[in-house]
Structures are given as structure tokens and as C-alpha cells.
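Sharing a structure here in C-alpha cells format.
The other protein chains are all here in position, but one chain of the complex has been omitted.
Right, subunit A next:
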């Protein structure tokens, strides 16, 4: 027993009526989010992640299931009576109020004493590095600054959990990367549970303690970033997170064998789907050592990507023309090992093959 979870969802279902038809946006999600955790809901658009978050915030009422905050059932409690705050996708700052009034809004609604409001808003603006800009209007600020106002406006209330709905979506790449680090720092500083909704897998991998990968209204996998990347539970997760190669076939005695190719899957027999990450694969023109998983193929594309080369290799022993992607670090020089049309060997260690669903 590690104390109460900050947020618990119990078999939550959300149905909408759309053109007379019932559509299930969320089809039964069960989650426990621990106190102080940086938790991400990751998935493509329409997977139900935003609806799930809106049910935690109280903007949507679940059709079925329970939402609990710190062990208390809040399923039917309106958003203004829930001790969670939200950072909206487009920030949703109050355009007619100054930065100060935006940030002070929640505290004023809670009838916090004036001097405390003054102190806490001041402190919070310092944390998000906006001291001296109190009198500005949101529209007079850059995207990154508006983002920080939105963050301050929510955090100043010291909520039990902070919900962030794709908060970095509107920022350019450089600023987004800076804000990722910034968000992580702020989270450590304030020690509040963060629930982060995003469709950007690198964002989720960078910041999260745990990630729930959602697809089609269901959680496909709930695990740490490392676990999700290295050991995807489903084909969807393997495909959605990073680039991954999928090989299917029938294993006999722990070996998936087609022609000269052999993929080692110790302990597996029968029909399997194996995933292997592009950066784990070595590409060469000579036959590799026998203890490795080995496939043969022809290079169909070589792309120079700065820090690495990306190869597309069509397997010669596969009937369906499976193409394997290989990343090769440009550690020494930028010359490619193989050219388009070359016949190559691909190899990787047995532990880098991961049988999906095992």
C-alpha cells in the first residue's frame, strides 16, 4: 500500500449520440495514476485520450464507470468543485484580463484572502519566469509566454492534479523542446501529479514516468516509456511508438526460419509476430555470426539523416516483400555501408527481437 492514488478510473465508458447513432469514444478505461507522477495519455487523434482527460476534469460525465480523485468518487461532481486544474490546448486564457488577473482568477473564485493571492500569484509568475509582465494582455504575448501563463493560472491553485491537453501543440519545435524540459522542471519543483495528453510519442517518452497508449477508446499498453519502447504489448503500440519492424511467421523450436533468414525467438513456437527496432539492426555485406538473428535482403533506399543513415531493405526470403528499416549511426564517417541495389545481411542480437503479446 503506497497511499491513495491521485486519480483512479474504473472501467470508464463514454458514449456520444452522433447523427442518431451511439458512438463509443471511450470503451472501458481503467487507470491508476499515482501521487506526484508524470502520466501521459498517448495516442492518435480520435483515440479517446482527450475525452478521458475531460472526464477527469469534469467537463464530460462518463456513461458508465467511476472517476475517483484521492479515493473519493467524483464521477458526478462539476468541474468547479474538483480539485484538479487544466491547461487547455489553445490555452483558453481570458482575453480581457491581464496576466495577473488570469493567474489570480482561481484564487479569487475560491475567496482566498487578498494578501495570500498577491503572494502566491507573485511566486507562481516567478516560477514560470513571467515576473514583470503582470499587466500584459494575453494577446500581447508570444505563444511560449501564453503557454506559461496558462500553466501558472492552473498551478497557482495547487491542485491535486494538473491536466494538460496537448499544451505544446501550438509551439514550434525549438520552443517545444525547451518547454518539455521546463515542464519537467516545474513538475519536480511543485511535486504535483501531471496528466499529459499528447499524440507526440517523443514528447511522451521524454517526460513521462508512465504512459498509457490509447487506441480506439481503449488502453493498449500502460507502462514506463522504456518498457513501451522496448517491449510493445501490441502491434499498434510497436507501430505507433517510434519506427519498428514487424516480422510474422511460424516459429519452430524457437526459430523463425525463412530461406537463409533465421529470427531467434527462444521459447516460442507457432505463429508469432516479432518486432525489432531499426537502431538495433546491423547492416553488412558479410555473413554475420551464427548466434545472431539474421535476414537477407536488397537495399531499396538509403536516406542520409544527419546523425544517422536510414536504409530500407526488402527481404529476399519473404514472399510478401516485407521491408525492414535500419538506422545506422554516423559515428565515424558519413559514408553509407551499402548502396541502393546492394545485397546485404541484416543481423541483431536475439534479445532485441521482441515477440508481441508475450
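In this text, contacts are C-beta pairs under 8 Å (C-beta built on N, C-alpha and C of every residue); 3 or more make two chains touch, one makes a residue touch a chain; residues count from 1.
The rule is short, and it goes like this: contacts and distances are computed from a predicted model.
UniProt lists the omitted chain of the complex under the protein name "Spermidine/putrescine transport system permease protein" (options: "Antagonist of KipI", "Urease accessory protein UreF", "Spermidine/putrescine transport system permease protein" or "Helix-turn-helix transcriptional regulator").
Considering A:65, A:79 or A:169, the position touching the chain not shown turns out to be A:79 (whole complex). Of A:16, A:94 or A:304, it is A:94 that touches the chain left out of the display. Contact between subunit A and the unshown chain involves residues 57-59, 78-81, 85-86, 88-90, 92-96, 105-106, 109-110, 137, 139, 153-154, 157.
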